[in-house]
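The following block contains the structure, expressed as C-alpha cells.
Taken from a larger complex, these chains appear in their original positions, while the remainder are omitted.
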Amino acid sequence: MSKVAIVYHSGYGHTKKLAEAVHAGVASAADTSVDLIAIDAEGNITEAQWALLDAADAIIMGSPTYMGSVSWQFKKFADATSKPWFSQKWKDKIGAGFTNSATMNGDKLSTLHYLFTLGMQHSMVWVGTGLMPANSKAAQRNDINFVGSFSGLMAQSPSDSSPEEGPLPGDLDTAKLFGKRVAETAARFNK
Amino acid sequence: MSKVAIVYHSGYGHTKKLAEAVHAGVASAADTSVDLIAIDAEGNITEAQWALLDAADAIIMGSPTYMGSVSWQFKKFADATSKPWFSQKWKDKIGAGFTNSATMNGDKLSTLHYLFTLGMQHSMVWVGTGLMPANSKAAQRNDINFVGSFSGLMAQSPSDSSPEEGPLPGDLDTAKLFGKRVAETAARFNK
C-alpha cells in the first residue's frame, strides 16, 4: 500500500478542479491511498495535514500560475516546509507538480520549474507527465497533453471561464493519467 | 538610424519563416536598418556576419526548440560568442529572443530562458514581446499572442506541417509586432 498526498492552492476553483482530477487518477492506481490537502486563503494547512505530508510516499504539489510562478499562498506553504527541509524529513519521497493558468503558455513552465526546484531541495525524486504531446495538424484541444508539458502537468482555463467551464475535459483527462503515473511510480519505488 | 541584427538557426524552415516575420516587423520601424543572419547546418556564420553583429544596436536571437532548448547549431554559435563575451563587446546592446516548436508549450520557455541567460552574460538589455495574451473564451488560435509569451516570442507549428503551413498566420503577425517593439526599444535606447 503506498500513500500519496496532493497539496495545492486554488484561488478561484480551477486549480481545485484540476487537483480533483489528479486525485481521481491517483485513486485509480492499485494499492494506493490518497489525501487531498487544500492550502487555505492565508497560505496555511493544519498540523494534521502536515502529518499526512510527512507520512506520504509521494507528494504532488499544485498551484495556479499567478504573475509567473506559484501563488503567494502556495509560496507561504513552501517557505513553511523549511522545517521538514532542515531535517530532510521528506528525502526520497516521490515528488510531482501541476499548474493551471488562463494563457496557453503564460509562464506555466516557470511554475513547474519552481515546484521541481523545491522538490530537489527536499531531496525528492521527481516524476513528470510521461505523456507525449498532441501536436500534429489533426490534434484537437481536448487531446491528451495538448497543452504539451513534460516536467509536470499543465492545464489551461480561459480567463473568463468559471471552474465549471475550465480546465477543459482534455486537460482533466490528462490530469488523471498524470495522477496515475505518480501513484505507480511511488508504488514501484516503495515495493 | 539604429541597426538591428537577427541571428537564427532553422532546421526545417519553420523558424526561418518566423525570422522573416520578425524581420518584416523590424523593417517597419522608422529609421532602422536590419540584417538577417542564418546560422548554417554546421552551426557557423561568416566573419562578415560576426562583424554585422558587433556593429548592431540590437541582436534578436532565434532558434527552434529541440529537445527542450535551442538547437545544437544555435548553441555552437552561442559558444562561439565567448570571443566577444570575453571583451564584453556586446555590452548594452538590446537583446531579444524567439523560438518555434511543434507543441503548444513543449518547453519553449526553457529556450527563451536560455536566450535571456546568454544575453545577460553579454550584458545586453533584454526586451520581450510587450504583448498581452489572448486567453478569454472568445480567443482564437490566430489572435495576437495566443501562444501566450512575455519573455520573448513563441510560435507553434504542428509536427507534420510544412514551413508553408506553419507557423500559423497569427503567430507571424505576433512576430511582426515583436520585431517592431525590439526596433523601437533600440531606437529609444540609442537616441
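All chains are identified by letter, namely A and B, in their written order; residue positions are counted from 1 within each chain.
Methods note: a contact is a pair of C-beta atoms (placed from the backbone, for glycine too) under 8 Å apart; a residue touches a chain by one contact, two chains touch by 3 or more.
As the structure is a prediction and not an experimental result, all values here were calculated from the model.
Peer 1: Please state how many copies of the single repeated sequence make up the complete complex in this structure file, given that 2 appear here.
Peer 2: 4
In the analysis below, only the chains that are shown with their structure count from here on.
Peer 1: Mind pulling up the chain A residues that touch chain B in the complex?
Peer 2: 68, 102-110, 133, 135-137, 139, 146-151, 154, 156, 158-161, 165
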